[in-house]
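Please see the structure below; I have some questions.
Only one protein chain is missing; all other protein chains are in place.
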């Protein structure tokens, strides 16, 4: 598997295939071995527990999934007491903890508390969840705030500091640059697009909250365009996601400039997506006698 | 057909089904009669002719189309001398002329010139084409500029003044509000999303320009979410588009708040899409004994 | 309420049965898998699809669909399915010999009981999980099964049938028959599965009569294995005393139908929020 080594800032990964926050948990590892994964990114944790959004929370459209989970999670304390020990016991790949907050102070509080724990290789700052009004989203759209956030948090940790960006913005490159200037060590993108579906018979929204987050194969062209734009704008490594189902999809993102990719909705479509993407990449590179470094960012227009 | 009457600001339409700029021309009317359409929106015209982007300009992804036409058009003068007379001779439905410019003055110049012609029922201001660098796109993303644009143009014409918005922005509602405040009489949305595709084998972009505009069924959830957001934000009527293929899709947008819809990519997928959508809407409303006004904006969350 | 580690498998359809209306049954045969299943559990199933279909762009692979275990005997597991939309239509096209993708068994399942007077209450496609339950309970309990459907295409073997249009059995909502039957048959335990409005009404009745009632809920699912939190339903977890007001306030949480459910104590479900 040597061939598929990659790195994400300070993190060395044994595989460019990782999993997107909120779409993968230890249960998935009942289906395949974790060595196919470069890292494990857990569901977003907030300072206090969040009950999440009212159901229905899911709707599958023609080409993807609309969700409205609303960052349901047990909160930082329960994460540390219950979840983290279980993750540490189970994992032998790097664990990245996804966190979100409603203020820079709250982010800082979470990171400082997590710094006291062992078994964490990095943080993913979720400033981009479209299902949380006036919280994550408010951060993700303002370059100045993202800059401040990273500048505040970077000194607290030596670990990988990933900022996860929203596609629902006018200029994602400006935000990526702000994250870079602020001291983030890599960029994750994209979180979900705004999405909605309505029952044509009754006029009722298929998602209780109305607008939800849209993911899956239908967003791939958008995710790829934004990956390409961000790769041109910053030097930071990128972990790309958005509609990656197959190893061919994964290659597109690597060519566009991603150092690693994450599978989100694909995990629901096929619980074996990760090993399949891994195997496909491995065969492709072997056949073409290429290494990942010959692909990453080498796209031609 | 009485049942399917609708209106768009100052325009009375005999059908809520219209066609999206750049995807439909007189040639399409070889396949069906124009009475199925509420209006005819022509390809965007600019002050001077534009040669367009280098090929390849098209790529079909899993769930839609990526295009990079680059607003190729013969320019205002040729439009007036060659195209407009042909449109007027052929059409007995309202003609909306889509226009774009690189400055407010240029937009004004075009409208003033077109006001001297007859047979035009309205203008669609394309401030949102993702395939034109620093032109259309620069307008569409700044509420202040959209406000100024509308404020400048509104006094020049008594005709329907539609502003067509880009989805590639942080806050589409703010831009729609700016258009409303500036004096636009209706809103069209959405133009294409940024989209890209790469040949996984070679790393070559499938579109010569790299990033193009993504349309088709895969963008439907996004278009619907943005239609809903804008319908909540402004009182102006909306002409909605983005991935509408079927009459069921059309109903979703009507529920969400659109007074009319437009078919874009669907015209390529099936040249008979418009009459099929029309017939489907008619049957649905007849069966449910509903009028369009019982549907438009009546979505429940 | 045992939870086994679910497996992901492809299995050939061993046989297929046609029923009235839009209903059909798919059988698979797997002795090992069969031994792991309990009444009330379900599988996520799908007509065989490949991720690579998305690349070929012929058809996009879609989510698995949650389907209860309808029967489980002699190594054969049955899925009793109603065709309602895209996912179940794809399943409806499968023939014996075709491949089925499976994840399961999933969920908590019903608690086995004995020496009880049990009433089973099903509505429409709520029927299948109760069939398997009934088979497990029948030797140790007295069972009465009440089933309701829209019309004669929605009714299946049981003790008493109601249809909305009166085309089979008694006419009306099946819950109209519930209270009298509970009293008449001296029922001390109800198991139910069906549409939410029916379950809500049934829960009200059993609550008023003070009868224990376990209900199996439905929800739209993405993962089926407890990962995505998409299948959440509001369930009472505790009560907190409000000293000042002298009342107790229910504490509740969104629990996962696929993991903590699909079977819940009807008392604990926050019906007003559903």
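Letters A, B and C mark the chains in the order given here, with residues in each chain numbered from 1 onward.
The definition used in the following text is that contacts are C-beta pairs under 8 Å (C-beta built on N, C-alpha and C of every residue); 3 or more make two chains touch, one makes a residue touch a chain.
Quick caveat: nothing in here was measured; it's all calculated off a predicted structure.
When the full complex is examined, the chain removed from view is found to touch A, B, C.
Across the entire complex, the residue among B:108, B:174 or B:272 in touch with the chain not shown is B:272. Among B:147, B:214, B:245 or B:278, only B:245 touches the chain left out of the display.
Of B:60, B:148 or B:171, it is B:60 that touches the chain left out of the display.
Mapped onto chain B, contacts with the missing chain fall at residues 22-25, 27-28, 30-31, 43, 51-52, 54-60, 62-63, 65, 67, 69, 72, 217, 245-246, 248-249, 265-273, 276. Although one chain is not displayed, its contacts with chain C can still be listed: residues 56-60, 62, 86, 89-90.
By the touch rule set out above, chain A reaches the unshown chain at residues 60-63.
Keep this in mind: only the chains that are shown with their structure count from here on.
Two chain pairs, B-C and A-C, are weighed by contacting C-beta pairs, with A-C ahead. With centres computed from Cα atoms alone, the innermost chain of the structure is A. Averaged Cα coordinates give chain A a centre that lies 34 Å from the centre of chain C.
Computed from the mean C-alpha positions, the centre of chain B lies at a distance of 46 Å from the centre of chain C. Multi-chain contact residues of chain A (touching two or more other chains) are listed as 62-63, 217, 248-249. Counting partners per residue, chain C has 54-55, 60 as the residues that reach two or more other chains.
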